[in-house]
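Just dropping this structure here.
Missing here: one protein chain of the complex. Every other protein chain is in place.
Take a look at chain A:
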């Protein structure tokens, strides 16, 4: 890397981009887990999408499903991001 590009291009270093991307991806993949649990999540995701799609159009990736297994209790987290126009329609 040249002296000039060091001064002027204060872009984010590619290795830290790589690290951030990996950490986000792996957190997701690890929570999905191996075998049974990831099948369960895939099935849940599919069926929840079907129900929502009957009423509103929602993107695949706007529905997030997560299972957190704790020692005391486990939590199933379903996060659905509803599109803007729906709020307006229902309000009127």
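Assume a residue touches a chain if its C-beta (ideal position, glycine included) is under 8 Å from a C-beta of that chain, and two chains touch if they have at least 3 such contacts; residues count from 1.
Note that contacts and distances are computed from a predicted model.
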Margin query: Not counting the visible chains, the remaining one has a UniProt entry; which protein name from "Protein-methionine-sulfoxide reductase heme-binding subunit MsrQ", "Shikimate kinase", "DNA ligase (ATP)" or "Septum site-determining protein MinD" does it give?
Written below: "Septum site-determining protein MinD"
Margin query: Under the stated touch rule, tell me which residues of chain A contact the chain that is not displayed.
Written below: 1, 13-16, 18-19, 21-23, 25-26, 29-30, 33-35
